[in-house]
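One protein chain omitted, others in place.
Note that the chains take the letters A and B in the order they are written out, and that residue 1 is the start of every chain.
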Amino acid sequence: MSSVAKGTRRGVGAPNRAVSIRIVLGVFLIVYLIVLPSYFAESRYILRVITTASVLSFISLGVWLTFTIGRINIGQGAFALIGGYATAILSTKFGVSFWVCLPLSGLIAGLTGIIFGLGILRLKGVYFAMITLSLTEAVRLGFLSGGDFTGGAPGISNIPLPDELGLFGITLIPDFGKVDTHIAFYYLAAVLLILGLAVIWRISSSRLGWIFKSLQQDEELSRSVGINVARYRVMAYAICCFYGGIGGAFFTVSQQSIYPSVFGVLDSLFFILYCFLGGLAFVAGPIVGAFLLFILFELLHEFQQYQQLIYSLLMISIMLWLPNGLLSLRLPAAFWRSRNIRD
Amino acid sequence: MALLTVENLEKRFGGLIAVNDVSFEVESGEIFTIIGPNGAGKSTLFKLITSFTRPTSGRVIFEGENITRLPAHVVARKGVVRTFQETTIFKEMTVVENVIVAHHLRSRASSLGFFFNSPLARRDEQEFRESADSIIEILGLETVRNEQARNLPHGYLRELGIAIAMAAEPKALLLDEPFSGMNPEETDRVVDMVRGIRDRGITILLVEHDMRAVMRISDRILVLNFGSMVALGTPSEIQTDKAVIEAYLGREDDELGI
Partner (left out) sequence: MEQVIVNSLILGMNYALIALGLTLIFAIMNVLNFAHGQMYVLGGFITYYALQVLHLPFVVGLVASVVVLVLVGLLSERLLFRRAIRVSTREESTMLLAAGLALLLESLILLFFGEKQRGMPPIISGVYQVFGVYIPAGRAFVFAIALASLIGFVTFMQFTRPGRALRAIAQDKEVTALQGVNINRYGALGFGLGAGLTGLAGSLLATIFAVNSGLGTAVSIKAFIMVMLGGAGVVSGAIAGAFVLGFLESFGYAYMPGSVTYMLIFAGMIIFLVFRPQGIMGKPWG
């Protein structure tokens, strides 16, 4: 079966497939970047839903990467918080521009990830899951008891909107306060997601992805052929945390506030759920999962008190009947597939 | 000078001595076998040499360099590569993918280079593919080249394990029970394969149970019992060694192949 897949990949069918992939990708981009925002320009609510789903997808992409090294990471909420607070503190207390805060938040989260990762990545399986879950709580409590610096339970508010970003007097990005804020955030989220997906896709289809995959399957064996296991798993984890930090910074600025319970254990679990729903074998899995579940969640808003009930039943059904995710159903599989995954 | 020198190696787990004051030298180009009953400390000794476990005391010297406390992946980089007892392979990859990924030590491009698909990275990948194909050919795995590793017939698993290790360009290859569970024909094939690897200039260390194969293939044999050295010598010396026969081999003579 796999030899057939191999044949089509490198064989005669390849150019055709490449073309059709480009067409599908192009259509997606046009819909995402032009059709949706212009069609829903008046409907702020829908724009906001898509924006949020985009950034949730972005954050989940990081979690997906930790799955590729064989770790269940329930700690992404912690890094979204770290990124969020980094932006909040830098912008309100030090007056740093958002355009500096954003990458810096990612870096701070990534560095924190390296420090934690060096220790906790020695654990595997359920143990790693439990310890990252504890990390989510520990970081939340840390910000809760951070005194004036973090603003305690109410957190930090009045965070300024992104200001103008210019170069030599030319405006590259306008001041978010002076344009339609919803559209501006929509595009910021869209650009982040597209870049984020491109990077993760590139990682997973390059040799790096193969190394990560080898760690997932057998760390001892990887070590025996000279792979510096500790280095690569920390690398994957740091990239994941970077994504969390950037996502957290985004939400902080778009909400203009942050408090310790914005990202908790449940959010960390949801990131995993998005990956699962989409399918762990697919780079686009977390995006499909996040959009579907988040939009569904919003639709269920009508049912108020039954919302969580329906959500939980769905979650259980997915785990029981779709353990390999939605994308494992018939879709142009070769398109989604990170080229090296089974069956 | 010997390629690999083991000096007074000792490993304790709590009160238990798994490896007790073991010393020997392995010459370049040799096939050197470690035998002993279950629990004699053979596998622990292997782990100590390849730094998968740290010794309580003693030294391992490879090409004149002390490699005792280096991390396992650095020891592999020096040229000391092991295979595993179990069917340890990358199960969710095809055979050729298994071998390609194991070429890690030969990559010259950096992680960023691979990310951006730099010319150097492309050249690396090209080389890995070619080298993987030649290893697969040497070990006779062409027919299953594109099979998922987890679907491989049992007989091929050990070859794949060796192929993975070969990709790391070992100077000394440590094979952990390469003949266990094999019928005579399969054993013959692997014996030939191991000889073939040695003829390519790779020194071989074996841990093995199958006496018949060991007696045929080894240049020298080290016998361990309860973690201690019982004897060290050529197959014919070992076969007639009193201490060995008493400690280990005496019970079932035909197991020895005498």
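We adopt the following convention: a contact is a pair of C-beta atoms (placed from the backbone, for glycine too) under 8 Å apart; a residue touches a chain by one contact, two chains touch by 3 or more.
None of the values given here were measured: they were computed from a predicted structure.
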{"item": "Chain not shown, its touching partners among those shown", "value": "A"}
{"item": "Contact with the hidden chain (one of A:50, A:188, A:258 or A:272)", "value": "A:272"}
{"item": "Option from A:21, A:36, A:107 or A:123 whose C-beta touches the chain left out", "value": "A:123"}
{"item": "Option touching the unshown chain, where A:56, A:72 or A:327 are the choices", "value": "A:72"}
{"item": "Absent-chain interface as seen on chain A, which is shown", "value": "67, 72, 116, 119-120, 122-123, 125-127, 129-131, 133-135, 137-138, 141-142, 144-145, 220, 264-266, 269, 272-273, 276, 305-306, 308-309, 311-313, 315-316, 318-320, 323"}
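Throughout what follows, only the chains that are shown with their structure count from here on.
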{"item": "Where chain A and chain B are represented by their mean Cα positions, the distance between them in whole Å", "value": "42"}
{"item": "Complex interface listing, chain B residues touching chain A", "value": "50, 52, 71-74, 76-77, 81-84, 88-94, 97, 100-105, 107, 111, 114-115, 117, 121, 124-125, 146-148, 164-165, 167-168"}
{"item": "Chain A - residues contacting chain B, complex", "value": "2-3, 6, 202-203, 206-208, 210-211, 213-214, 216-218, 220-229, 235, 340-342"}
